[in-house]
Every structure is written in structure tokens, then in C-alpha cells.
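What follows is a single structure, and I will ask about it in a moment.
Note that one protein chain of the assembly has been removed; the remaining protein chains are unaltered in position.
Our next item is chain A:
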Amino acid sequence: MSERRFCQEDDRSSLLSRLGSDSPRPRMKFGGMFCNVEGAFENKTLNFESFSPRLQRRSAGPTQTGGQHGGRTAVLPSGHPRENYGKREGDRLIIKGGKVVNDDQSFYADVYIEDGTIRQIGENLIIPSGVKTLDAYGQLVIPGGVDANTNLQAPQKGLMPCDDFYQGTKAALSGGTTTIIDHVLVEPGTSLLSAFDLWKETAEQKACCDFSFHLDVTRWHEGLYEELETLVKDKGVNSFLFFMAYKDRYQSSDSQLYEAFGILRDLGAIAQVHAENGDIIDEEQKKLLSVGITGPEGHVLCHPEEVETEAIYRAITIAKQANCPLYVTKVMSKSAADVIAKARKKGVVVYGEPITAGLATDGSHYWAKDWTTAAAFVMSPPLNPDPSTPQYLISLLACGDLQVTSSAQASFSTAQKAVGKDDFTLIPEGTSGIEERLSVIWDRAVSTGKMDENEFVAVTSTNAAKVFNMYPRKGRIAVGSDADVVIWNPKETLTVSATTHNLTLEVNILEGLEFRGVPTVVISGGRVVLEDGQLNVTEGSGRFIARKAFPDIVYKRIRARSKMAEARGVPRGNYDGPVHDVISVTKSVPPTPTTRGPTGNKTPTGPRNLHQSGFTLAGAQIDDHIPRRSAQRIVAPPGGRSNITSLS
């Protein structure tokens, strides 16, 4: 905190005098800090070009830097419209009098926006005439939220979510979220690329805010490597989700995860996991159904907290072994969060993402007498019945043990949920939360004093942007960043209700809850989409945000470790003592670790060893345990040894 007050010698007394006042954060003061240091803004306006993803903004270089040098003095001489941004030219906006809040500091400044980009930040900006002025006095100017986990298009058991890209992004904008990262669910056996294309096409037609994609890999095999490479290198996807749950549908085994993680590391992508032990869940589901529990309470009974914790522990172990960054989606319980926190303390590169529902409510509702209410809460991992969970998760968010918040938005109407009215395992899983996310966090974390406004910005947008490599284009108010800006009113109150929310969903799990802190103005891509309570969105105005591989915040450490982690053998003389004569008859070759190519899967296909599969299919052999080698030959002096050598 205090490092942000870098020039306060002259008014330290006044600073101290304000400490006791009601304002939650006295440290930021108008003017003094920023105006009297020359060039102070220059560090804040990042050299944007160096970060920019190559796909979208390759041309704006020279003019941009020129503008930056001018700092507050000049309107960009050229105002080159960016070709890629063609569809949202126009609006010139100035936000006046607000307090700009980034994840590292807050300061009072005006923000000038042109062509969908933040052009100037500072006081007394020189701007052209005819600019629309937005008044932000007494309010905060924060980067638009980044929702790192939505499912607006992913079908479950054949049911499409009732809120698609249009409805979903509309709701997102109304809640102050200006970028979503949606999960592309690739059905087992289908092509990753075609699913990606389908999603992108749909979203481009419908989405009202910027979007990007994670890919959910539901069935791993080495043959996916090429598709992954294309996706990472050409399509701008750098995060892939693997399921440890949903046995026999999406679940990946530990070896698959290890292999996949190794490949993702080489590609510079981030591994995400849906962490629940699918095997245990599957067994418990059967057990519960057999004892006659069919209602939604069965869902939480067969997805206990431990199962989530166990899977996270395992995922972290695997990721650590593979030296791959890990991102755990939907951290829903205390012990799960603890496992992440502990692993971070041991140095593992792991990120945890609690979601709106988990931060705002708990799982006691699964026992509601009203089936509809109970079913509305069904999601995986389930909300925890422990009522202290939300507060705990928020505390970990505030101290940085969890980093990113999302909504895990996947809304299914009551009629859709009712598919599972006689069997809880058939209830489509998902809750809403895309709209309330920022308000929930502000109310639960910032107004209660657990978190400061900068942390708020960090967990709602900046961290997500950094982890997924959209920073500083997203997640920051800085010259050159996208004009996704929210004017945040911390005093106003929002009462959540299914009648007033922007989704088509007819229930809202947060029904009736009040949250302090609402967005008064939302600017997406330089256009005002929310003002005076009026939502004004354009279907299809959202752009796809391509994300480059190797996000710095994640991969700097990974790279260093890859270099360090070289294991070395011990040079020894040859063992020349007696060797026991192995007399076992050879039957089949067990997967001796060596026969195949590197884990780096330069072997594109042919993951199955035909020799081996033939034998395994034939059932268990008496001596399956025995590593098959033509043993006699091995012991034999000349040829034998070379055989072994070639094997290993």
C-alpha cells in the first residue's frame, strides 16, 4: 500500500489526519500526488506496443508512441483509425473528475477515449471539441471487468444454455464486465478447431462485448497436438481446460493430464482443470440413487468437498511434475482453497478462481423444499453447505491466495433443469452470476474492508488479463489500453431479482440479496453501453481477443525452472558382477518406458502400441508383472547387453 504514496512528503500530516475518517482509503488524494511530479504519468502509460498481441494491432505503432510522448499535451496527430477496429469508430469520450483505480494505485485524473482506445489520462487534457463528457465526480473509474469463465454456448446433455452470447454478454455489460472468456466445449471425438470456429462465429454474430476463448479438451490423445499448436500459434487461444470429473464422458486420467500438461508447457499455454474426482463421484452417485435420494440434495451429497480438494491436490502434483502452470476453475470450498494456498506457498505456479455464486451464497439451498429453488443451485463443484465459505474465499482473494474471479455462468431454465426432476444426476449444471459478479465482490469484500479498491480491480479484471495474456490491453486504465471502462458507484445499491436482471433465466440464485456498489456507466470498446440505467448494446459488436502464448506473469518462473530442473545421472563404471539369470518366459511387452518417442510428442499419431494392445486385451496374464524381455538373451554377454541398451 504505502509504496503507492511516492511523493507525499509535503502533505504527510494531512494524510495521517485523514486516516481515521470514514473514507475507506485515505491514501489517495486529489492532485497533490500526481500533479507536481513531472512526467509522473509516463510510467503509468505503458509502452503498449511491446505488449500488443500481434494479430490485432500491428499497425498503430509509430503514431501511438508519438502520442505517448506527448503525454497530456497532444491529441494524436493522426488519429489513425485502426483497421481492425473498424466497426466501432466514432465515440470520443472524456470521463471527468473520477478517481482512476488500477490494480496498483488510484489517482484522480480525467480519461480521454477515442476510437475505442484510451488516448490520454491526466488533468487538463487538451482534447478536440465535440467530445461527449461523462461526469464521474465522486465515483471510481475502473477497468471493465474480465469474466474468465462463462459457458454461454456449451451444451450439457444436449441442452443449450438459455442465455446465449447475446443475452449473456448483455448481462455482463450491465454488471460492469466488458470482456468474457468463454469455454469452448469440444465434444469427445470432434475436432478442436471446428468447435473453436463454431464458437467464434456464433460469438462474433451475437456478442455485445469483447470475448476470448478457453478450449475444453474432453478427450486427450497425442494426436491433438497439431490442433493445439494451431490454436495456440494461429488462433489466439492459450488456455485449455481438462476435466478430472464426469467419468466416462469428459474425464482425463492422470497420465493423460501429465502428457497434456507437458505439451501445453511447451506451447506456452495454461492448463485449467475442472477439479473433482470423477471416479468417486460416479460411485457415490450410484450409491445415493440406490438408497432413493433423487432430489438436488443428492448432488451436493455426492460431490463432497473432499472430492474437490483431492482432485486439486492431484492436479497440482501433476502440474508441478510437468512444470506447467495450472489454473483451477471454480474453487468452491475452503479446503480446496487451502490446498491452492499451500501449494503457492511451496512455490507451485497455480491460480485459483472462485466464482460469483461461491462468493455470494452457500449450499444450504440444496435442501430447499421447493424443487425449483434447489435445482437452480446445481452446479459442479457444488456450492458448499458451510455458510462461512464465502467469507473465507473472499479473505483468500484479498490476500492474493486466490487471484481471479469469474461467474461460471451457465444458465438453464427451470424447464431444462426439470429434466432431472426424478434423478439429480440429469439436472444440467450451472448457475448465473455474470451480471452480479462485480457488485458481489465490492459488497462482500470492499465495503466490509477486507479488500481495497485496487485489489478489487485486480481480482475482477487485472489478474485475469495478466494470467491470460490480455494485459495491458485489458484490465488497466492506461494510455493505449482498450476503452473498456466502468464508472463505479460504490454507494448505490443493487437488489438482485430475476424480474430485473438481464438474463432470460426465470430464477436467480441471489434473489433478494442486496449488494452495494453498482456500475453507473459502462464503456465497452469506446462506446457507452450503460448510462442512466439504460442498456444500449449492439448485437455482434464484440470482438474476438486473440491471446498470445507464454503470458509473462505465468511463464517467467516456468521458464527458469525448466532450465534448472535438469536431472543428471551418476557416471559409474559398468557393473560387472554376477547377474541373476532370469528364467521367466516372455509373453508380452509391458509398456517399458523407453520404447516410445519423447513426451514432446514429436510422434504425431500411433499412440497405441499394437503389440501391446493385443496382449492386454487377451486378459490378465499370470506373469503380467514381469517386465518382458527376452531375458536369456539379455544375460548373454555380447548381444544381450546391446539389446538392453537399445531398449533403454
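We adopt the following convention: a residue touches a chain if its C-beta (ideal position, glycine included) is under 8 Å from a C-beta of that chain, and two chains touch if they have at least 3 such contacts; residues count from 1.
The definition used in the following text is that contacts and distances are computed from a predicted model.
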> UniProt protein name for the omitted subunit, picking from "Piwi-like protein 1", "Dihydropyrimidinase-related protein 1", "Translation initiation factor eIF2B subunit delta" or "3-hydroxyisobutyryl-CoA hydrolase"?
Replying inline: "Dihydropyrimidinase-related protein 1"
>> Tell me which of A:D182, A:D210 or A:E310 is the one touching the absent chain.
In response: A:E310
> With respect to the chain omitted from the figure, which of A:G138, A:P188, A:G400 or A:G449 is a touching residue?
Replying inline: A:P188
> Of the residues A:T133, A:S253 or A:T538, which one touches the chain left out of the display?
Replying inline: A:S253
>> Among A:K96, A:K421, A:K450 or A:R559, exactly one should touch the missing chain; which is it?
In response: A:K421
